[in-house]
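Following this message is one structure expressed as structure tokens.
In this view, the complex is presented without one of its protein chains, the others remaining in place.
Now for chain A:
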Amino acid sequence: MAAPGGDMQWCFSQVKGAIDDDVAEADIISTVEFNHTGELLATGDKGGRVVIFQQEIENKSLPQFRSEYNVYSTFQSHEPEFDYLKSLEIEEKINKIRWLPQKNAAQFLLSTNDKTIKLWKISERDKRPDGYNLKEDDGRCKDPNSITSLRVPVLIPMDLMVEASPRRVFANAHTYHINSVSVNSDHETYLSADDLRINLWHLEITDRSFNIVDIKPANMEELTEVITAAEFHPHQCNTFVYSSSKGIIRLCDMRESALCDRHTKLFEEPEDPSNRSFFSEIISSISDVKFSHSGRYMMTRDYLSVKIWDLNMENRPVETYQVHEYLRSKLCSLYENDCIFDKFECCWNGNDSVVMTGSYNNFFRMFDRSQRRDVMLEASRENSKPMQVLKPRKVCAGGKRKKDEISVDSLDFNKKILHTAWHPQDNIIAVATTNNLYIFQDKIN
């Protein structure tokens, strides 16, 4: 079966990360993000590190091999901290990375852990000054009395060095765990969201932020929902959405009031009473929300499905895709082993025609909206030969298992794909398994 996107077939391109089966917790990938051109691909992990890959220039003599991604920069973004007052350890895990639009030669990204957001500048240095009058080449100072003539220092080529430096640290604004950051289309402000509040920042100002959403009840005993994700509209700088653990998405307009506790629009689909169970609230909790590139639609991911919403229709989604419906009868076990709390992300392709999300057993799914087709693929070392075409996978929910199908009871729930990213302009996808990053591309016919 051809993959969504017409005659496109997905092929293995690269895999990054250790091959060992013994995975160190610090190496677990926690976020993946392409920059706006797709030239750079950033990953964050539980150890607080950020690794940036850069796409090499296409090899024109070998057109079947689209350019590869190689390590561009690696740096430690966040360190573990300890809040002595609350006796709480603050994890260094990178929850989100968001790239800023490029304005000059340097690249900027925001990275956040549970409490602190940092703005990093990634710049290249391929020249160095040479010929100082008062300094030796190794930096030692010269004796001024030994100088007999003066010369003008010049810049000479050197090996490319990529430097990452923290330019801003936005701290002390979140009591609860940060789950989202989103850069505004004005390129000057961004929002950060935790479980109960959303703050608006200016990229240049670190000592203050504006609280724009606060859903904390006066009495915490009355808490019924938390914020799970938030994002700015891609074009309207006054508009943002945030999702909740109750499966509700609220769209807010910052022009209406300073405090956006009252939503402009509320998107909610009535629950199907026939599906009611002990775990209804858990599986309806939204784990991710993403605007389409056009800005007309948004996509939400809950535990079992992906939904596409038209911003002009609030009462139900326009499209619903079941990611792994065969898990509905297994919710009890998934609750026991905590898998039911996994937060899957979702992403759009460049022209909003296909959406992608992850599942278990290192499976991930793509849904072609225009052709109404979907496919499930697997990221595995066994399918890692260069340009090997990925074979569609199927899960057998019950009854007789066909050849090449995998039984739902055989799924490995420790192998989960929570984070995926799609190149903004090309058919290249990045899929993060536990500690490996797989890059797939469409086969060039």
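Convention: a residue touches a chain if its C-beta (ideal position, glycine included) is under 8 Å from a C-beta of that chain, and two chains touch if they have at least 3 such contacts; residues count from 1.
The definition used in the following text is that contacts and distances are computed from a predicted model.
Visitor: Match the chain absent from this complex view to the correct UniProt protein name in "Dynactin subunit 4", "Integrator complex subunit 11", "Endoplasmic reticulum membrane protein complex subunit 7" or "Immediate early response 5 like".
Guide: When "Dynactin subunit 4", "Integrator complex subunit 11", "Endoplasmic reticulum membrane protein complex subunit 7" or "Immediate early response 5 like" are compared with UniProt, the left-out chain turns out to be "Immediate early response 5 like".
Visitor: Using the definition of touch stated at the top, determine which of A:I19, A:V152 or A:A218 touches the missing chain.
Guide: Answer from the full complex: A:A218 touches the omitted chain.
Visitor: Considering the complete complex, identify which of A:S13, A:T239, A:S285 or A:Q441 is in touch with the unshown chain.
Guide: Within the whole complex, the residue contacting the unshown chain is A:S285.
Visitor: List every residue of chain A that touches the chain not included in the displayed model.
Guide: These residues touch the chain not displayed: 85-91, 93, 114, 172-173, 175-177, 195-196, 199, 207-212, 214, 216, 218, 220-226, 228, 245, 258-259, 261, 273, 276-282, 285, 328-333, 335-338, 341, 409, 411, 413.
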